[in-house]
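The complex appears here without one of its protein chains, the remainder shown in place.
By letter and in written order, the chains are A and B; residue numbering begins at 1 in each of them.
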Amino acid sequence: MSYRHNMQLTPERKLRHFLSIEGLPRALLMEILDTAETFAQVGERAMKKVPLLRGKTIVNLFFEDSTRTRTTFELAAKRLSADVLNLNVKTSATSKGESLLDTLRNLEAMQSDMFVVRHQQSGAAHFIARHAAPHVSVINAGDGCHAHPTQAMLDMFTIRRHFGQFAQLTVAIVGDILHSRVARSQIHALTTLGTNEVRVIAPKTLIPKDIEQLGVHVYHDLDEGLREVDVVIMLRLQKERMSGAFLPSENEYYAAYGLTQARAARLKPEAIVMHPGPINRGVEIASSVADGERSVILEQVTHGIAVRMAVMSLCMGSHHATQEAEA
Amino acid sequence: MSYRHNMQLTPERKLRHFLSIEGLPRALLMEILDTAETFAQVGERAMKKVPLLRGKTIVNLFFEDSTRTRTTFELAAKRLSADVLNLNVKTSATSKGESLLDTLRNLEAMQSDMFVVRHQQSGAAHFIARHAAPHVSVINAGDGCHAHPTQAMLDMFTIRRHFGQFAQLTVAIVGDILHSRVARSQIHALTTLGTNEVRVIAPKTLIPKDIEQLGVHVYHDLDEGLREVDVVIMLRLQKERMSGAFLPSENEYYAAYGLTQARAARLKPEAIVMHPGPINRGVEIASSVADGERSVILEQVTHGIAVRMAVMSLCMGSHHATQEAEA
Partner (left out) sequence: MSYRHNMQLTPERKLRHFLSIEGLPRALLMEILDTAETFAQVGERAMKKVPLLRGKTIVNLFFEDSTRTRTTFELAAKRLSADVLNLNVKTSATSKGESLLDTLRNLEAMQSDMFVVRHQQSGAAHFIARHAAPHVSVINAGDGCHAHPTQAMLDMFTIRRHFGQFAQLTVAIVGDILHSRVARSQIHALTTLGTNEVRVIAPKTLIPKDIEQLGVHVYHDLDEGLREVDVVIMLRLQKERMSGAFLPSENEYYAAYGLTQARAARLKPEAIVMHPGPINRGVEIASSVADGERSVILEQVTHGIAVRMAVMSLCMGSHHATQEAEA
């Protein structure tokens, strides 16, 4: 597995691709957060645009639909002044029977600089990065149940803005840990950044075996797990899981694992509530909590643009510097 | 109803949203026309772009398909150097069960500056404006049978370019007044701008009750209604009305309410013929009239870009000025 972790880095240990949090050094995660801080200020200006990636071509290569994630990457790219190409690969390139690698080779030949990849299969972004030309960076915008690293980093950015540090925090992730690429990336980010305690809270059927090896504490009781936490991250419940053997009814789930008004009221005064969106009101979280004072859900969306701008500019900067050094 | 009218204006009575013509003061309509005049000149230059909205994000939020209207708003935004995001909300955001308000909150959190809204339900743009964040302007690109104010203003622009004034004009609107958001907005614009006489001409089944209260004269006979008019505005006949109880056959409609060559020939020499498009040739208007000397239909399309640029830049200018004053 180690080649996977290192392929994200240049020999100088700068970001070349951004595929998963796993294996990235703490200093690099801090560099992403620090860079995002400068872009967050750009977003607050009347003129929300910088010429950093002007003349670059960024391809949104979406094998799985996601208007929201595509939109945030598109906005991030445009605010960096890059040219953006949206390709819904599901419906287009392979309709003439062309292979994935031929599609990639063609986009590379068009002098694309970056692929933002969303795919329903775990490992797809790594596969594409492994076969990418030297002048192309790959950013994972979510692959199967594996990873969603920009989501995790925007969550870290939001936590740092509120608490300024990770070392004294207890963070709980609640919901379908088993199928969540978001949770997996969050756990790696939180532990790498030195979070005091990371908890995962879910019914047994929704917790992967051996997850303690990632350095987390497992709780099956929500009220117990929420005691003394500083950050609660609620995961979206994929309703399609309901039909299977994983879950009881929506009502029973809400009673046992929903962040109700009563539960939110028992949190520490300064605790914040997060959610990657889109939220299912009344399924995993009460409407009043999602819209309440503790909720930082919309801040997460705002920070998502800044963090994606940071990751894009760092990837582009590093590998171009490398190419010049080699030339 | 009065809060609706005022919510379009800042305390300084500048344009904050553009939702309907109803309730807007004459001076403001004139300001839109004057501003559009400067943008019309931009469109005639080899370099059809100004940096006015550079760094702004404009979202085309279309709940109802309309390639033509979306295209004109997209071009208007690009010629103002804004970044444009096209969202077909019908197929995307709500597919994961997210509510309209959650979609809006997310787009606002992405620091969008303006929503251009098209919706099949009357009142949708007002609803969105009422719930919009302070930094967002809303432009109504057509809501149900209610209003289509940018269409009305491009029509006013076209009339003013030809006659220079409204006070001595007689304007007739012909066709399905009952279901037409275009007609409703045109009537408000024409009366606010002090048009001498506004006529609506249609069969009884296609005229709303009490429409005289808007200050128009009703005619059921086309030949009578067209006497001495300076401007004829033909409405598009929605063919789906044919199947209901509203209308006789297409041929009978054309005979009674179509702008035939013979009828066009009897108009005053300087009279002009308008149509919001797309036209049904041989249904509500003869091909030879649509393409003839009196027709200003394509001028309307050209003016549509300039008027939309004017409305966008006025909304953006006013509410940003307000925000700065508050800051």
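Throughout what follows, contacts are C-beta pairs under 8 Å (C-beta built on N, C-alpha and C of every residue); 3 or more make two chains touch, one makes a residue touch a chain.
This structure is a prediction, so every number in the text was calculated from the model and none was measured.
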Handout entry: Selected from A:E44, A:D102, A:E212 or A:E252 as touching the chain missing from the view
Key = A:D102
Completion exercise
Contacting the left-out chain: of B:A27, B:M47 or B:A167, that is B:M47
Completion exercise
Touch with the missing chain holds, among A:T57, A:T191, A:Q238 or A:T260, for A:T57
Fill in the blank from the handout: For chain A, residues touching the missing partner are 54-57, 83, 85, 87, 92-93, 95-99, 102, 105-106, 108-111, 320
Fill in the blank from the handout: In the full complex, chain B touches the hidden chain through residues 43-49, 65, 67-68, 71-72, 74-75, 78-79, 239, 277-281, 298-299, 301-302, 304-305
